[in-house]
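For this view, one protein chain was removed and the others were kept in their places.
Chain IDs A, B, C and D follow the sequence of writing; residue 1 opens each chain.
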Amino acid sequence: MDNKLIQPFLKNNKAMLLAYDHGFEVGPEALLGKSIDPEYILDLAVKGGYTGVILQKGIAEKYYAKTDYQKKIPLILKINGKTNISPKKDPFSSLNCSVEYAKELGAKAVGYTIYLGNNQEEKMLAEFGQIQERAHQLNIAAIAWTYLRGSSIENEYDPELITYAARIGLELGADMIKIKYPGTEESFRKVVQAAGKTKVVLSGGPKLEDNQFLEIVESIIRAGATGIAVGRNVFQHEDPLLMTDRIKKIIFNS
Amino acid sequence: MDNKLIQPFLKNNKAMLLAYDHGFEVGPEALLGKSIDPEYILDLAVKGGYTGVILQKGIAEKYYAKTDYQKKIPLILKINGKTNISPKKDPFSSLNCSVEYAKELGAKAVGYTIYLGNNQEEKMLAEFGQIQERAHQLNIAAIAWTYLRGSSIENEYDPELITYAARIGLELGADMIKIKYPGTEESFRKVVQAAGKTKVVLSGGPKLEDNQFLEIVESIIRAGATGIAVGRNVFQHEDPLLMTDRIKKIIFNS
Amino acid sequence: MDNKLIQPFLKNNKAMLLAYDHGFEVGPEALLGKSIDPEYILDLAVKGGYTGVILQKGIAEKYYAKTDYQKKIPLILKINGKTNISPKKDPFSSLNCSVEYAKELGAKAVGYTIYLGNNQEEKMLAEFGQIQERAHQLNIAAIAWTYLRGSSIENEYDPELITYAARIGLELGADMIKIKYPGTEESFRKVVQAAGKTKVVLSGGPKLEDNQFLEIVESIIRAGATGIAVGRNVFQHEDPLLMTDRIKKIIFNS
Amino acid sequence: MDNKLIQPFLKNNKAMLLAYDHGFEVGPEALLGKSIDPEYILDLAVKGGYTGVILQKGIAEKYYAKTDYQKKIPLILKINGKTNISPKKDPFSSLNCSVEYAKELGAKAVGYTIYLGNNQEEKMLAEFGQIQERAHQLNIAAIAWTYLRGSSIENEYDPELITYAARIGLELGADMIKIKYPGTEESFRKVVQAAGKTKVVLSGGPKLEDNQFLEIVESIIRAGATGIAVGRNVFQHEDPLLMTDRIKKIIFNS
Partner (left out) sequence: MDNKLIQPFLKNNKAMLLAYDHGFEVGPEALLGKSIDPEYILDLAVKGGYTGVILQKGIAEKYYAKTDYQKKIPLILKINGKTNISPKKDPFSSLNCSVEYAKELGAKAVGYTIYLGNNQEEKMLAEFGQIQERAHQLNIAAIAWTYLRGSSIENEYDPELITYAARIGLELGADMIKIKYPGTEESFRKVVQAAGKTKVVLSGGPKLEDNQFLEIVESIIRAGATGIAVGRNVFQHEDPLLMTDRIKKIIFNS
């Protein structure tokens, strides 16, 4: 099957996604300054030329659905999530939005986190299975956050495990996976190879030094990644549009 | 989406709600004197000019639905609840009414408690997700009681956590949240900011000294709150209508 | 809502119910002599002038449904139950009959036990919530056995707790509650008051001395109870019809 | 309700059933010689004049459904089961066939094991409740294997407990129960009495000496049992048809 479902998020076959679920996953302290305001972020996403924006249900419903933003930038609705209030060794990200509702809110894709190496891994694999089918039946894409987190994981950046996680994304039918950086371009190349026809985007992670972050972006693009999903490295930057432009050049001119 | 669903409970964009679920959550000893009688409370709600009343299913069905009260004051049906008989470190408030049934009983909103920092947090996040969708499909509002209670919580009035809880209310798509007082006007201002387009009302809590309570009301109104949900501070007061008038002045004349 | 659903079980607004689920809950040793035979009991219920009979599904299906008894005495189908074979500190009474099936078997009400102060309390509150709605949709009454049993309960006859249990019955929308005797008329008066528009019947319990039992019945009737649900105090009596007459006089002539 | 559903398995109001689920419950080592072959057993059931045969889903589907056997002998489909591979103190017999599917395969009854005195008793009571209703809606009988097995049981042949188990079968609406031998004719008489309109058949159990087994059959028939469900005492016998004839004489000429 040629994957048309992921096309809305691609430009020249590359993706630059703006993630904004930190208010749920990390807490408001991650949303410095203006970034506490969803409209500020949506404006940034449009002005910055992002190929998609990632929101939780409530932000999508109150700030995106049935607004002009819906015409300007496609939405990935993150349909599961966990808070940072009671951290656990084996975290579970619970489903708070149905695929149907995501589509009603204008989403062209749903996002779902699977924690591998976790004692509730089985439950998440099964739930993603259902979500993937429902998404495809409704003609939208299913994107998996394939992370390594749980009591079986010592190093969530282990290249072999990240490669395995990428393969699981393919085997489960994800149209795209969002994945951590395994440390080197060479290891990321294996990740992309294992993922096959499933697109791979880098998970941006916490704020880094500009150059450090941009080198990673270069590395994963050279390794064949489709792009990145960035959040704090842009909206915690003193000049988010400037940082966006730097990233954009790497992704789309490569 | 401009939030029309919460409008029935607003007057000049402010809310003064009378909560009456203490017979379930606290026990009859909270219902001193006449307040054991639901009709007394409903009369008080109407006479006092409250913009909404909060009831559990049984009271709504036997005292409110298909009565004149239904025309006089809108209903928030609290659809989950727990008793105080076997207190737990990680309490769970179980769903005892469907959204459909709440609507049949005349409710214009459903209320649902989420205990954050609780080892069953995941289950409540998921359940609220379903309730929020069903409520909106049925064209009624979804209101979250976003409280911090569970084995991960040392201080349920921690300003940072309350701000985080407020944000979770927004991210989950609550139309309004009911939340504890974090101690200062300044901290409540952050709560309101984090909640964005989700309305914020104060949870009244146990009976306080009149002035102490009224100062809190003033503080949260100055901080941008939509209003309060009050119970014992009114109906355990020697003159509930007098106390109501004092609160009303603060909320609507501010 | 004026409660028409409970009317089939009332005569002069009072109820005298014959309970016969002991074969399930206690074991056949509670069914001395002829009382092992359901037809004997049904005859007794009719001859004694009971206003209702309480049966588990199997007895109802094989001895009551589509028989003449159906025309002579209304049925409360007890839809959950537990055996006495493996007693637990926190007992759970599992649902063995749907509300729909109860209605098919001719029931005008369903009965459901909630053990409060029990570590599975949450599950029972939620399940009763669903049953209550289904019963009302099908136009039959929902009756709650609101008992205090579980690891949080030291004394299941504690007046304050029984009053609380009664209130929970009202808040959950029970049309009638079956409840233990808290020891005094005065305390039972508070129970009745807390229950509001929910009817209150006494749970008869194990066999007592005649006078002791009859005094309790007098006490609860004076306190405003609707009546009793009696079992062993009648059918373990040497002259069940005589005992029935004595009870009847107290309930209906009061 | 006059019980027509169980009629297909009765001849002169008595039943002689051939049980053949040992390949699942005990393992192939119980299926000595030719008895490993389902067709051998089905032939034996027909030739021996059994009034019913008890099979698990797979054997029914591949050897019975849509074959001539379907016209010659009625089927009880055993819809739950457990293996003997990981024995537990509190065994649970899981449902592997729906009532609908059982009917599609030609079953005139479904069989379901309930282990009483077991820490999962509640779950089995609830599940049987659903099965019983579904069976009756589809116009087939519901048969309960009411056994005493679990951490609360010291002696699964305890006469009082078997009597209690029989009563539970009646209270739950079983059309027939399969039950262990409590040791004496007198105790079995109480079992039959407690079961009321629910038919009682003996569970044959492991291979015994011929006379020992036949005396038990005589005893339970004198006590009022409807008959037996026999397996190993016939097909592990050197001359299964001879043994069948001896049993038949006791059951049908009594």
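By definition in this document, contacts are C-beta pairs under 8 Å (C-beta built on N, C-alpha and C of every residue); 3 or more make two chains touch, one makes a residue touch a chain.
Keep in mind it's a predicted model, so treat the numbers as computed, not measured.
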Touched by the hidden chain, restricted to displayed chains: A, D
Touch criterion as defined above, residue of A:L138, A:L170 or A:L214 at the omitted chain: A:L170
Contact with the hidden chain (one of D:A15, D:L42 or D:I59): D:I59
Positions on chain A contacted by the hidden chain, ascending: 1, 3, 116-119, 121-123, 125-126, 128-130, 132-133, 136, 148, 150-153, 160-161, 163-164, 167-174, 190, 193-194, 196-198
Contact footprint on chain D, counting only the chain that is left out: 21, 23-24, 27-29, 36-38, 56-59, 61-63, 65-67, 81-87, 92, 94-98, 101
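Operating definition for what follows: only the chains that are shown with their structure count from here on.
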Turning angle required so that chain A lies on chain D, C-alpha fit (0 to 180°, nearest 5): 145
Homomeric contact chain A-chain B: same or different residue positions, threshold half: different
Chain located farthest away, centre of chain C as origin (C-alpha): A
Between chain B and chain A, distance of the C-alpha-averaged centres to the nearest whole Å: 35
Multi-chain contact sites of chain A, meaning residues that touch two or more partners: none
Chains that touch, pairwise: A-B, B-C, C-D
